[in-house]
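Note that one protein chain is taken out, while the other chains of the complex remain in position.
Per-chain numbering from 1; labels A and B assigned in written order.
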Amino acid sequence: MSFDLSLIAEALPKMLVGIGLTFQLLILSAILGLILAIGLMLMRISGKWYLSWPAQVYIYVFRGTPILVQIFIVYYGFPQLDFIRDSFLWPIFRDPFGCAIVALTLNTGAYVSEILRGGVLGVDRGVLEAGEALGLSKPQRFIYLTTPIATRLALPAYGNDIISLLKSTALASTITLMDMTGIARTIVAQTYAPYEIFISLAIIYMILTFFIQKLLARIERYLGRYAEREG
Amino acid sequence: MTSPEPLIQMLEVGKHFGTFQALKGINLNVSKGERIVVCGPSGSGKSTMIRCINRLEKHDQGRIIIDGIELTDDLKDLNAVRREVGMVFQSFNLFPHMTILNNLMLAQKLVRKTPKAEARDVAMHYLERVKIPEQAGKYPIQLSGGQQQRVAIARALCMKPEVMLFDEPTSALDPEMINEVLEVMVDLARDGMTMICVTHEMGFARSVADRVIFMDTGEIVEEAEPETFFNAPRNERTKLFLSQILKH
Partner (left out) sequence: MEVLTGWWDDFFWGSVVVLKVFLASLVLMVLFGLVGAAAKLSNNRIAQKIAGAYTVIFRGTPEILVILLLYFGSAITLTAIAQIFDPEVKFLDVPPFWAGTIAIALIVGSYATETFRGAFLGVKPGSIEAARALGMSNLQTFIYVRIPEMWRLALPAFGNHMLSLIKDTALISIIGLNETLFVAKQAIGSTGKPFTMYIVVGLIYLGFSTVITLTVMALERYGQRTLRTGT
């Protein structure tokens, strides 16, 4: 049970092959999740019960259940339903990659919509009133005032959610996908060297987390340049 | 006043927040070029009254007519009215994410549909008028409170309004910045702008106002020329209020 460095040297390139899949899962579900989140948030703040109520139920269900269960329902569960097998969406649900994207998107969308809502509610009412007094219409106020200010307010929490999403992509390995974690689990099953493999993989994830944080801090600085007194 | 029809007409206007009656039976006519100062204790309805004039609040009794257009739920009329009425807030309410110049240009482009170059010229013209053209490229937070409020006045003026409403424009300012804002307002009054100012700056009221209005518990209690208002107030509540405010 010594720590075998040559094993790491051998396993690292193999695991890094899966980084492409990890990135695909992360980026695709982040983008789709954001679109879903914007829709849910708009429904939630619409002030119409028949829009806000379903959005609220959706958010409640997806935030109240484990993402692993959501992934299993989509991947193992949906094929039990005839209407899904017969629908044009079947090619997506037959494919583990499609299922992972669907589950991650549905999950992150629920969390991000609440983050966006927090940003929108955080916009100073006085600023919106000033826009109203100047004659800006409701959509104009939303596009030119609420959206940019809320984006800035929501960004730190959004960054945390992106990191959560990165960590959730590792669960794709439970439905046969060979992302970095999937490959690592295969190697451990063969070599029985959990320390070497899992620790080096953990370090890779930490490095990715670090770069995501750096990138978001940079975006935050750029969007928040108006919030600094010196400039 | 000789003008046949007042620019602003308020007839028996009332306003409720829930069961609380914020305004009752307000009758007020303001002619073109008139300068009105509104004062009164907090909660007297003075802010609510001027917010009703550009419909940031909806009145629920009586009628309000601005330049011949009655304020109703008809959206088209509302936008026409808001173009006529400029508003300056206590807390400036500049758009924090835009430079000063863009603060002044946004509504011109979106509401007046002014071409960009022209909007920029108009913006710079009014920034010069409030004496801070050099701040055009900065963000609001980089300016002092007095400067921000002057920008807010310039922003409203860019829309070329017929009337300017001021809702306690100097209450949120440090004492040393109050004068620079008042100077801009005096300047504006001299040029013949129609103004309704909610303020407790009694010096400003004395030197600029055509009429001073005192409000309490949602009603206009007293209405007089400044000379009469300050020297010979008739109502007891006015006297009490003046004695309190002039002690400071």
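We take it that a residue touches a chain if its C-beta (ideal position, glycine included) is under 8 Å from a C-beta of that chain, and two chains touch if they have at least 3 such contacts.
All values derive from a computational prediction rather than experimental measurement.
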Contact list for the unshown chain, restricted to visible chains: A
Contact partner of the left-out chain, one of A:Gly64, A:Pro91 or A:Pro139: A:Gly64
Residue, one of A:Pro54, A:Gly122 or A:Pro194, that touches the chain absent here: A:Pro194
Touching residues on chain A - with respect to the absent chain: 1, 61, 63-70, 72-73, 76-81, 163, 166-171, 173-174, 181, 184-185, 188, 192, 194-195, 198-199, 201-202, 205-206, 209-210
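Rule of thumb we're sticking to: only the chains that are shown with their structure count from here on.
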Chain B residues within the chain A interface of the complex: 54, 56, 79, 82-83, 85-87, 89, 91, 93-98, 106-107, 110-111, 138-142, 152, 155-156, 159
Contact set on chain A toward chain B in their complex: 124, 126-127, 129-137, 140, 144-145, 148-149, 152, 225-231
